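Only one protein chain is missing; all other protein chains are in place.
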Amino acid sequence: MTDEPLIYDLSSPGRRGVHSPLPQFDPVDPGDVLPSSELRTDLPLPEASEIDVMRHFLRLSHKNHSVDTAMYPLGSCTMKYNPKVNEVTARTPGLADIHPYQPPETAQGALELIYELEALLASITGFPAVSTQPAAGSQGELCGLLSILAWHESRAETRTQVLVPDSAHGTNPATGTMSGLEVISLPTADDGGIDLQNLKESLGPGVAAIMLTLPSTLGLFERRIAEVVELVHAAGAQVYCDGANMNAMLGRVRPADLGIDVMHLNLHKTFSTPHGGGGPGAGALAVQAHLEPFLPEPRVVRKGDTFALAEPSPTSIGRVHSHLGNFGNLVRAYTFIRSLGAEGLREAADDAVLNANYLRASLSDDYDLPYDRTCMHEVVLAGTRQRRLGVRTLDIAKRLIDYGIHPPTIYFPIIVDEALMIEPTETESRESLDNFIDVMRRIAREAESDPDKLHDAPVNAPVRRLDEVTANRRPNVRRVPESGD
Amino acid sequence: MYPDDLGYTSEHEWVRADGDHWLVGITAYAQEELGDVVYVELPTPGESFAAGDEFGTVESVKAVSPLYVPMSGEILEVNEELEAQPELINEEPYAAGWMIRLAASDPSERDALLDAQAYQQFVNELRA
Partner (left out) sequence: MSYAPNTDADRAAMLRTVGVESIDDLFVDIPVQHRDPTLDLPPALPETDVIRHLGQLGALNATSDDLPSFLGAGFYRHFVPALVDQQLLRSEWYTAYTPYQPEMAQGTLQAMYEFQSLVCDLTGMEVSNASLYDGASALAEAILLCRGLTRRPRVVIAETVHPAYRDVATTYTSALDVDLQVVPAASRDGSSVRPNIESLVEAIDDQTSCVVIQRPDFLGMVVDTDPIVQAARRHGARVVVVVGDPVSLGLLVPPGDLGADIVVGELRSLAGPPAYGGPGAGMFAVKSQLIRRVPGRIAGRTVDLDGKDAFVLTLQTREQHIRRERATSNITTNQALVTLGATISLSALGRRGLREIAEQSLTAAHHAAEALAGAGAVIATDAPYFNEFAVHAPEGAAARLDRLRRDGNVLAGVDLSCVSPRFDDLILVAATELTTASDVEALAAAWARSR
């Protein structure tokens, strides 16, 4: 048994939770209007009381760590504070209780919000055109690559390869494959940047694009970005930027100014629409003018004082969502940007970068630092020194749990042995960072003096380490009804 | 560790003559590097491969590794026990953990494979 039974185990025949609405009409018997062969005879859902359902999920929630619990320095995920006002605005009835297919005349506020949000994101990134339709970063990537392919096609060019640095998120190569492209991995240079010589050799008439992450997943800004962009463009290819790390650049640089052609943004990261326990996110796509004709449709356009959906476009890559994306999250991102303004956004980037560098400077005596230079919003440490003591990065991560801190991203980027990818974000205070530093140092001492403390961790969490091997060999992914149930 | 009667590839597969056919699996070194094997994806009997082609994948909790055929030929049989008990690959990599039975189209390809001593040396270099 788990501490908390499954909702099914709280079920008792005949018990009920909430009551359905009072009947408005004489009931129609389903058997009178549908063939009996189409009607199900059983519906094996739980029967639980409202209070039991409420308590069950409340108790489950208590087993989670969250940003509002304590520090959550999960690299690459930008686990910053989620402002509560965002939750208020997203629940405004006029923004929540509206139907995607109601006529645009009756949804002017929603269309205006999308139009204005796209304009704000254009200002922040420097790109002239933005689509907020993609439901997540990965969908933004797919739209970005398909747009690039459509552009090549419009110039009667067929290109079948995409270059992806070996430090990239796994979504980049996976998106390349979904776009029908051959993925060519680029090795990272010794300073953590792109190896220009290798790039030159990899670029050819078959290359459609390079996908790079800026700042990179090593937390480093690409110092040779100008040369990279020039080389890629000279080869007739396009530069795609994975904008997962935009938080480092707000008000400090507009990626479009660097010559990047297309970029996606993770609104749930940089613009703090919450992560929701693993989604929903939102993944806006920003492009230079030459790629605008290919953006997903329908697009929101302004006609004088009113807003409308543009007519279908023959050049668009098509839809990736049933309507206009994760609107509820667009409301939150819009609220966030309007709350901070230009100065607030820049301050966010500044503090995010300062916080990461403060951790870098404070922890480099106790942990290896594979790329010893100024970082941006995150710092990648390596548990290689501890490995020699028989302690793995996984053990360090699990020991952090005992101290009430969510572990950083581990074993990523894959090019760093025993990687610990730490992103504090701007919303951690100096005291909070000092506590993290103190805990990390203490763990480094424990690795020397009492490694089993790390091997056994966590001991203060709701459960200890899990048997993942059995979970994978003989997957149990649903509650199997008991016979006669 | 590396039986003498097997041929080895630098991708860590082994091959063993079995009557007119050949059995293929992965080496003790490979299973050790992978850790606990949780799943193996194998081809359908009847499919043909050239030496060096990928014939399936083997998975641990956090990794997927491709499997390559050491010799060209047609798949006659796959080890169906592995579906329910992938741990056989860890426990008996050269026996119950075999993966495919092959009808080789060119048995002389066997001569190009590493022998046990050469493979042992190769592994030693990897470990160094």
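Labels for the chains are A and B, by order of writing; each one numbers its residues from 1.
Going forward, contacts are C-beta pairs under 8 Å (C-beta built on N, C-alpha and C of every residue); 3 or more make two chains touch, one makes a residue touch a chain.
Note that the structure is a prediction, hence the values are computed from the model and not measured.
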| item | value |
| --- | --- |
| Absent-chain contact - pick from A:V331, A:A382, A:I396 or A:L420 | A:V331 |
| Sole residue of A:A189, A:L309, A:L354 or A:V439 that reaches the chain not shown, by the stated touch rule | A:L354 |
| Touch residues of chain B, complete complex, unshown partner | 38-39, 41, 59-64 |
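To be clear about the criterion, only the chains that are shown with their structure count from here on.
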| item | value |
| --- | --- |
| Interchain centroid distance [CA atoms averaged], chain A/chain B, Å | 38 |
| Partner chain B, residues of chain A touching it in the complex | 411, 468-469, 472-473 |
| Residues of chain B defined as touching chain A within the complex | 36, 38-39, 59, 61-62, 86-87 |
